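Removed from the display is one protein chain of the complex; every other protein chain stays in position.
Up next, subunit A:
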Amino acid sequence: MKSFKYADEKISEKEILIAIPSMVIGVGILTLPKDLASAVMAADGWIPLLAGGFIAVLMTWMVAKFASGFANQTFLTYASSIATKPVAIVLTFVFAVLFLLITAFQVRQIAAISKQYIFDRTPLEVIALTFLLVVVYAVSGSRAGLFRLNMMFFPIILFIAFSVFIFNLGWSDLGNLLPVFRTGFTDYLKGLNTGITSYLGFSILWFYIALVDQPKKAPKMAALGMCIPVGLYIMLYILCIGVFGREVTANLLYPTVELAKVVDIPGGFFERFESVFFVIWIMAIFNTASMALDVAVLAINSIFERLKKLKILLILSPVVYAVSMFPQDKVDVDSFGSMMSHSMFFYTIFVIVLLIVLAKMRGVKRDE
């Protein structure tokens, strides 16, 4: 007899395919062209983006492959069978903290950008709080619900991104893309630094693979999902350079949102398309923030098994709010963001290497 397998708390491989880009695409892309353009010449930014993307896809695949070897085990379980339990608890805890930081960063950024593009009189704190409350509401629901939300929002996000792309094609000037390959090697490295940190988020796989229905298919799907943001980022970056030129892009606060400003919707129903674009983009940021918070809750829950999910959530969310309000100004927020993404990146590499090496050394078997 068939039962309603698709309706339970398991994640299908299709949902993993969508979850990865939903997690990766957030506030990062809104500022990415600026950071890249200030590092490299003209449209050369696509090289570090592609290279960074390649590394990200590879790492995604590795994490998924490694984690899927331990079917239906939480990160804490398999990490403690590879390293020891105390080490595993520390590893999990650091992940939880990092994911909390991601949530806090998204909350802060959304408040800042909303203030810039939607309303200027409403205080930052109120905007951030309302957003965080919605995120908390989402996380308090079922975990499968979050993946369904990704499924609902992702097509809309892609649609708005593509419509910005298509409406802007006419405005872009191929001359802006030239000259090519004039960037020096050190500048490429600087660009790569920006490129790779913009793809973070695949670390959710450490925790979510345990919930996947068919773990064997997960690595391929996750890697495939990672390709979506790579394509999207390169597309939007080249478009930014094409429309604004390098100098302007490097000096715009949120170049991707500014792209939408150029758009002129035929029919004359809407002016200032960038507000519409950003409002839709809130869904993307929401997906990132809710999944990050959920993973943090999941990680803490695996350490303190007796605590209820809702309790952990209610303890963590004020912390997230406090952290998100901590940076004083734009500079603080930026350095907070880069600190967070760098530590996430290096920590993920560290955990992959540590676990793979230890598993080899101690001969922990993965079920193939």
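The rule is short, and it goes like this: a residue touches a chain if its C-beta (ideal position, glycine included) is under 8 Å from a C-beta of that chain, and two chains touch if they have at least 3 such contacts; residues count from 1.
FYI, contacts and distances are computed from a predicted model.
Per UniProt, the protein behind the absent chain is "Spore germination protein"; the candidates were "Glycine--tRNA ligase beta subunit", "Methylated-DNA--protein-cysteine methyltransferase", "Spore germination protein" or "Galanin".
Here one chain is not drawn; of A:46, A:66, A:99 or A:153, the residue touching it is A:153. Across A:30, A:138, A:157 or A:295, the residue that sits in touch with the chain not pictured is A:138.
Checked against the full complex, the one of A:114, A:193 or A:301 touching the unshown chain is A:114. Only one of the listed residues, A:42, A:192 or A:282, touches the absent chain: A:282.
Although one chain is hidden here, its contacts on subunit A can still be listed: residues 1-4, 6-7, 12, 14-15, 114, 118-119, 122, 127, 130-131, 134, 137-138, 141-142, 145, 147-153, 268-272, 275-276, 279-280, 282-283, 286.
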